[in-house]
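The structure appears below as C-alpha cells.
What you see is the complex with one protein chain gone and the rest in place.
Order as written gives the chain letters A and B; numbering starts at 1 within each chain.
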Amino acid sequence: MSTDIEKFKAGSPMSSTLRMDRMPHIWCPGCGIGSEVNSFAEAVKRSGIDPKKVVVVSGIGCTGRVAGYVNFDSIHTTHGRAIPVATGIKLANPELTVVVFSGEGDLAGIGGNHLIHAARRNMDLVVICNNNFTYGMTGGQLTPTTPGSAMASTTPYGNYEYPFSLPFLMDACGATYIARWTSLHSRNVTQSIEEALLRKGFSFIEIISPCPTLYLRRNRLGDGVDQLQNYQDNSILKHGADTRETAIDYQGKIVVGKFVEKNKPTYLEASDKCSVKLVGDDYQLYGKTIPEREAEEKAEKERIAARRAAMQAEPEEAAAEPKKAAAPKAAVKKAPAKPAAASKTAKKAPAKAKPVKKAAVKAKPAKKAATKAVVKAPAKKAATKATVKKAAPKAAKTKVVAKAVKKAAPKATAKAKAAPKKTRK
Amino acid sequence: MKTKPSGVSGTGGSGGDVCSSERYPGATIVTADPKGVDAGPHFMDGDHAIAEGGLAAGCRFFAGYPITPSTEAAERFAERAPEVGAMFIQMEDELASIAALIGGAWGGQKCMTVTCGPGFSLMTENLGLACMTETPMVIANVQRGGPSTGLPTLTAQQDMMQARYGPHGDNMIIALCPDSPQECFDLTVEAFNLSEYYRVPVIILTDETVGHMHEKVVIPPADQIKILPRNNYSGPKESCRPYKFDSQGGHPMVRAGDGYNFHITGLTHNEKGYPVMTAEQNVKVVTHLMEKINGNADKIIRLEENEIDGADVVVVSYGITSRIAVKAIQDARKEGIKVGSLRLITIWPFCEKRIRKLAPKVKAFVVPEINYGQMVKEVERCAGGVKVISVNHCGGAVHDPDVILAAIRKANQ
Partner (left out) sequence: MFFNDIKQTRGEVHINATWCKGCAFCVQFCPTNVLEMSPEFNAKGYHPPYVKNPEACTDCKFCQLICPEFSIFVNRVEENNIGETNK
C-alpha cells in the first residue's frame, strides 16, 4: 500500500518549508518532534517573514536533527552550543530571524549556561525547547527536567533528582516571552511561534512531547498517542500563570499557556544606544547607520504585513496554499477549546467508542484499549500520592499492565516487585 | 635589535610578497578598509597589536572571554568597536565565544577571539566543529605557564601540540607564531587571509612575553595592507554547494540570509552539507580537510632564515625564544662556530621539506623552546638521524642565552 511520493510532495503544503528530499525522517513513530516541526513550518509561513531571512540552529540529540529537515538556512552544532552559535549569527547579521530548535537536554542540560545568559541579555532569539524528559538519541537517560520517580536508563530505580521547571528558570533569567504547550496543542504551538517570530527579544517556548521508544516504554506509559491523550486530560490552560506553579510531576498536571510576555530592549538595541552616545549619530554597524537599519527594518515590516494581509484575503479555493481565511483564524482562537471539546465528547461517549474507532486494526485495539484503561486509572492514583507510597502503586501498575498486555515476561515483573538486592537487573 | 619593517606588505620571511596571488591562487585581493586601520607608528603591546591586526584585516565580530594574559586584546577591540562599526560581545565562557564565532562566520562576518591555555582547552570541541564545517576564524592563544592554572602571568610555549591535536578526530589547522608586537599585527592580518582562503581556523600561537611586551609597532596606511575580503557565494541556488572536497582552498563561503537555504552540520556530510554518515564519505571529507592544508604547505609556510648556507649548526626556534637565541647565536659566531638560524613563522603545517633538505648539510640542530620538548619532536622526525639537541624549559621564564650557547657548542663537536 504506497502512494505516489512525487505527487504527494508536489501537493503537500509543507514542501516549501521542509526539505522533502530528506524525508522520511529518523524520528520514531509517535514522537512529538514531527508535530512541532510541522507547527514551526506553519508558523513561519503564517508569520509572513521572508523565509530567506530565517535561520534555524539546533544542537545534538533527536531534536538536534530538526535543522536538517527544515528548508531554511540551518546549522547543526555541537551538543549544547546552539544558543551561542545563534547569538553569533544574530549579531553578525541583525536582519535575520534566528530560531534555536533543540531538546531540553541540549538546551537546559549541557547548554544551560548559554540558555540562562542569552535570556539574561534578552538576545533576540526564538528558542523552541522540545521537552520529552529524556535524552532520546543516546538511549533514554534522565535530563534536568525528568520528573521525580520516573525511570530512565541511568536512573533504573526511579529518578530521585529535583527537575527544573523551565518556564520558572527562564522567568528568573529575565526572558521576555515564555510559553509552554504540549505537542498535542499544535495550533497553539503554531500561534506561539508565530508571535515569537514577529517580536523582538528572547522568546522561550517549551513543548512537552512524548518519547515513545524510551521514556514512555521504560515507564510503561503506552504509545505516543496514549501520552497525547494524557496531555489532553492533564493539561490546564492558564495564560499568564505564575511560573512558580509550573512544575511537572510524574504524569501529573501540566500547566500550559503563555506565561510571560513583556518588552525590554534587546542586546543589540542596547549596544546601539551605547555606541550612538559614544560616536554620535553617524555610528555605523557593519557599514550601516542606525537610521538606515531602521528604514530597512520598517520596509521589511511592511512587506511582512503585506504578505500576512495577502494570506488573509486569499480566496477560499487557492490550490496548494492552505487556507488561512477568517474561519481558521477564528478557529485558532477557539482551538484550545476544540481539542478539549473533542476529547470531552470522546469522554462523554462511552469509553467503548474510542477503541472501537481502532477496531478495524485487529492487532492494535486490544493493546491500545487495555493500556489506556490501565494507564488512566493508576496515573490518577499515582498523581495524588506524593509520598514514598508512590513507588508501590507503580509496581502494582507494572504487574497489571504486564498481565493485560502480555508484553513484559512475568519473570521480569516478579523481579521488579522484589526490592532489587542486586544492582544489575 | 633593529625593529623590523611591517611584514604585512613587505617581503617578510622567506621572500615573496606576503599577500600575493601566488600564495592565494584565484583569490581577489583588495586593500584594507581604512575605517579599521589606525595607521602610523605606535608603542603597543602584543595583545593590542593582535586586536589592531584583526580590525585592519576587516574583522568586525569579536566574541571573547577574559583570561590572563590575553584580556588586553579583548579590551582593545571593545574600545575600538563603536568607531570602527564592529560588534564586540563578551560571552559567558570560552565555549560560547568560539560558538559565537562559528555563528558570526556563517552570518557573514570575519570573526576572531583571543584566549589562553585554559580557555583554549575549553574551545577545542568547537575548534573541531569549525574545522569540520570549514568555518574561517582567527583564534589567538597567548600562551602562559601550564599545565592547568599553572603560571597565569608568566610565559610558556607549552600549547604547541594542543593547537595541532587539540580537537578529537583527524583535522588540520594553520598556526602562526609571532615573535614581536609588530609581527603580532602582521601575522593577524595574514592569519585572516589564510583563514578566508582555506576556510580554516588559524591560530596565532604567541606567548605572555610577546603579548605583554611593549614595542614600536608600525601600522602601514590602509592602501598598503592587502587583504582577502569574505568571498560569499552569489551564483544560482541549485548549484550552491557549501563544500567542495578537492583538497584545495579558495572555495566561496555561503552567507545566512542570502536565500541559499544551506545546511551546515558537524556530522560527516556531502558537498551539499547533508549528513552522509558512511566510512566512504569520511574518506572524502577527512582527506579534503587534511590535504587542503598539507597539500598546500609550500604556499602556506613562511620561515625566516639567517646564514643557513654553510652552517654546521642550525638553531630552530620560534616566538620569543628566537629573539633570545639571537644572543646565543651571535656569541657562538664570535667563537667561530658556523651557526645558522631558522625561525618558524608558520608553526603548523610544519616545515618538513625544509628540515629534510637541511639535515644532510648540517652537523646538528638545536631546538630551544619554553616547554618540555614539543616542536623538537617534529624536527627529530624530519632530521633523518642528524643530531637534534633539545633545549627545553619548564615554562615561567625565557631561556638564559648561555644555556642555548652551551647547546650550540655541544652540537658543534
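Observations on the model:
The rule is short, and it goes like this: contacts are C-beta pairs under 8 Å (C-beta built on N, C-alpha and C of every residue); 3 or more make two chains touch, one makes a residue touch a chain.
Given the structure is predicted, the values throughout are model-derived calculations rather than measurements.
Among the displayed chains, contact with the absent chain in the complete complex occurs for A. Interface note: of A:S12, A:T154, A:N263 or A:Q312, the residue touching the hidden chain in the full complex is A:S12.
One of A:S58, A:S102 or A:S186 touches the chain omitted from the figure, and that residue is A:S186.
Take chain A: the residues that touch the chain left off the picture are 1-3, 5, 8, 11-14, 18, 20, 23-25, 27-35, 37-39, 42, 183-184, 186-187, 190, 212, 223-225, 228-229, 316-317, 319-320, 322-323, 326-328, 330-331, 338-339, 341-342, 354, 357-358, 360-362, 364, 368.
By our rule, only the chains that are shown with their structure count from here on.
Here the CA centre of chain A is 43 Å from the CA centre of chain B. Residues 60-61, 63, 81-83, 85-87, 89, 91-93, 95-97, 99-109, 111, 125-126, 129, 133, 255-267, 274-275 of chain B are the ones touching chain A in the complex. Considering their complex, residues 19, 22, 52-53, 55, 57, 67-68, 71-78, 80-81, 83-93, 95-96, 113-114, 117, 267, 271, 274-275, 278-279, 283-287 of chain A touch chain B.
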